[in-house]
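Left out: one protein chain. Kept in place: all the others.
Take a look at subunit A:
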Amino acid sequence: MASVKGEGGAGEVVTLQLGGGANHVGSHLWNLVLEEEAHRSPGGATSQDLSVLLAETKTGERQPRTACFDLSGTVGTSYGSGSEESAAETWSTDRLSVSLAEGGHGRWTGDEAGAGYRGYWDEYMNLGHQGRWRSQLITCFPGTWHGVNAFDCYGDGIELFSRQDVREGAFDRVRHLVERCDYLQGFQILADDLSGFGHICSEMILHIRDEVTQSRPLAVVGLRGPFAQDYTVQSNRSETKQAALDCINRAWATYRLSEASDAHIVLDNCWFPPGGESQARTELYETSALAACLVDSLTLGCRLFDSASLGSLRDIMTRLNPRGKKCALAACAYGVVKQGDPEAEVVLRSATRVCPASKLDKGTQSEYYVLRGLQKGGEAGGTISTEREAQDWFVSQWMEGGGGQMGPCPRSFASCGTPHLVPAHYPSTKILSPSARAPVQGGFSLASMVRFSKCDALGNELASLCENFKRVCVKPGSPSVFSVLEGWDLGAEDRLEMMETLETMRSEWAGGNFFDDDDD
């Protein structure tokens, strides 16, 4: 029985994926996790407890503990009724090794994983043998989002979720996942939070708080920028109106999601393929693979066994947010190195729009580092596998880089000796292409360092959001903006309330510098 796990294991984390971007990232995440699971030597020691993320079915398969939500027509096959439908073939280890041996590189080709990939995420997500998990994991919401009325993206979500059957169906999915958990420790929610799924996400959070758990942590990963899907069929509007809509969307997402969650990690301008922003959408497959490694890091601290473990998801959230501040915005930077490269180097350093990389080092309030498969280098050599080693490595890197002025902010580390086992072709950049010395049979691997942090840059972002919102929406000058606000049912009072909440977040943030009030 599961009670054994209850003693030693960490408890379950339930994942929810809301929207196209979220599902692209989620698909990669599960491929990654299931690959890791497949490489566990039976009975042998593993460094991670993947039952945090994976549930066991009656037949003993390990299945992602997730619910994927998207619009009908945005997945390869919807109303999925499982095996009888011919789904595109999902990725398997054999297929990958074949294509690697042929030196496959870059985009999908006929014989590869997800053969027939047409841009739908469910075509490459591992949905179990013959896609039999499809109908268990995927929910398609009906209809299109056309945004022809005064509502924009967020409004589409409002409209969809005003339908009781849709709401209840979605909540039932969550309840089923939770019902399977013996020791639920929290949720991670991936969401396209500037679209209608942002509203759905906030409804989900309210539902979870109301019916599932008052206290267990909720981490939200907001996928914007290169992950954003274009849901609207039409959008013929003036610049002012569009700007106003964008402003409300952002304010709304921050107001409703940051306030209600324990961490709101926003991926905005985070990484663009070599072709630049314009190519980002077509390369969503690659971009989301990177983001998947990042999301994987979020729960690593609580998946590690025994002494390496950082405790529960709650602990990780507390470390990230030591003062328990209301605003849960968090930023992250992400670095990847090619495994086994002697000149191991952080080749990718992305950051969110709310937190440009250059600002990460200033005024940090708290940091949480996740290191995977990094080499210590120097005389000692070897991989970093404990928290202690991670910390030492980090300090040494910092000193070498001429840093030296590391502030005394709370800083925590999770580290895992094994790099990410990357189950498919990764970003088709030169540096990130599969190494010829792929160390793991059937795949190749990536080492990474992810930093989740709270820093002043987020405060700046909040400040500009407040200012914008006040200027554009609190006293709307243009009649078209006014009609939009009306359409959203945002009366003067609601707007003021939103404004106030944003201001409060802002001021809490400003007053929250770890050094300032260290004494009280």
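Definition applied: a residue touches a chain if its C-beta (ideal position, glycine included) is under 8 Å from a C-beta of that chain, and two chains touch if they have at least 3 such contacts; residues count from 1.
Rule of thumb we're sticking to: contacts and distances are computed from a predicted model.
K.L.:
Please identify the absent chain by the protein name in its UniProt record; candidates are "Ras-related protein", "KLTH0G12518p", "Anaphase-promoting complex subunit 2" or "Subunit zeta of t-complex protein 1".
P.N.:
"Subunit zeta of t-complex protein 1"
K.L.:
Pick out which of A:R216, A:R250 or A:R372 touches the chain that's been left out of the picture.
P.N.:
A:R216
K.L.:
Of A:I158, A:V178 or A:A463, which residue touches the hidden chain?
P.N.:
A:V178
K.L.:
Could I get the residues of subunit A that touch the absent chain, sorted low to high?
P.N.:
Given the touch definition above, subunit A has residues 1-3, 6, 11, 57-58, 72-81, 85, 118, 120, 135-136, 140, 142-144, 146, 148, 172, 175-176, 178-179, 181-186, 211-212, 215-217, 230, 232-239, 241-242, 278, 281, 309-315, 318-319 touching the missing chain.
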